[in-house]
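One protein chain omitted, others in place.
Take a look at chain A:
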Amino acid sequence: MSEVLATPGEASGTPRPTRRRPAWLTRTRTYVWTACAVLLLALPFYLDRFWLQAGLFAMAAAIGAIGINLLTGSTGQLSLGHAFFLAVGAYGYCVFAADGGGGDGLTGLGLPTWIAAVLAVLVAGVAGGLFSPIAGRLQGAYLGIATLALIFIGQHVLFNARDLTGGFNGRDVPPLSLFGLTFDDRELVVADVPFGSAEKLWYAGLVLLLGCALFARGVLRGRPGRAMNAIRDHRIAAGVIGVPVARYRAAVFVLSSMYAGLAGVLLALVFQRTVPDYFGITLSLEYLAMIVIGGLGSVSGAVLGAAFVSLLPQLLTRYSDALPLVSAPGTGGIAPGEASRYLYGAAVVAVVLFLPGGLVRVTAGHRARTHPGEER
């Protein structure tokens, strides 16, 4: 956690050209952002646990999606192994943080939980680093095939390394505890509103997501980002102008697996239990869907896509009873669960067909049109 948080400070300082006068005060954008921030901060006071949990899933997905977007969207390297690194983060956190003497007989080092979270992210990075000799040499779809192996190895290990992973039943996730505040279900009353784990984690998730987004933006807007785009657009040309292609590819792979590791830690904290079934090939494909739907190569695209992909199925399942043509389960016709899958599929196809650049194009196009007027 801390190493991700430490960096955005410097990263966010770079892209701000309007330093002479508080010109940002007169821009509508500033107010939109402020309104969004206040809204996000206020939500835990109003929403049910269901919505907060859905939001937290979306935040964790967004962090993971930013990571894979750096790799796939910006550097052009396809990875199907993202779920593996999520699993490394989630299980790594459990192993580092759990108390080894617990009743379940699983290995645990009993470290303070925030150190465990940091270590879990680092371990995910190391796992990515071990794979980087391959990641540095292969390109595009070939890397995709190679990373597919990670999923199968990962699933095998998760089911069989009983002492570490708890096997098929998974293992409990110790609640995060930071500066004396524990993110568990013990109620903490803030302004008459009882705060359970979802409410507390909401703020942790917001901070992490903001940090991750700013850091990725810094990477993309700086020298490394241009090098990554050069590798994506023309590998040989990039090599000729002096970009160390293999080193960059390997480094981006490590960075993206660390993002995945952090997403895994957050997911584990939300789930309160890690289950091996979750970290399968479908999850990897979902992450690819997120960045394609959101928009390749940009941070906001990854966040938008993550929100779309992780919220839509939950929304559809919840409100499927109210949709037309849907009948109650067991009476024949389309069941709510099926209907939500059809609609989800249709939405994905519609986005890819009509918004080829992803959801981010909607807002970007809008900004391009309105920008000149605003600049006055």
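The working rule: a contact is a pair of C-beta atoms (placed from the backbone, for glycine too) under 8 Å apart; a residue touches a chain by one contact, two chains touch by 3 or more; residues count from 1.
The criterion applied here is as follows: contacts and distances are computed from a predicted model.
The chain absent from the displayed complex carries the UniProt protein name "Lipoprotein", chosen from "Phosphonate C-P lyase system protein PhnG", "Lipoprotein", "Multisubunit sodium/proton antiporter, MrpC subunit" or "RsbT antagonist protein RsbS".
Within chain A, the residues in touch with the undisplayed chain are 22, 25, 34, 37-38, 41-42, 45-50, 53-54, 57, 159, 167-170, 172, 185, 189-194, 198, 271-273, 275, 277-278, 310, 313-314, 317-318, 328-330, 332, 335-338, 341.
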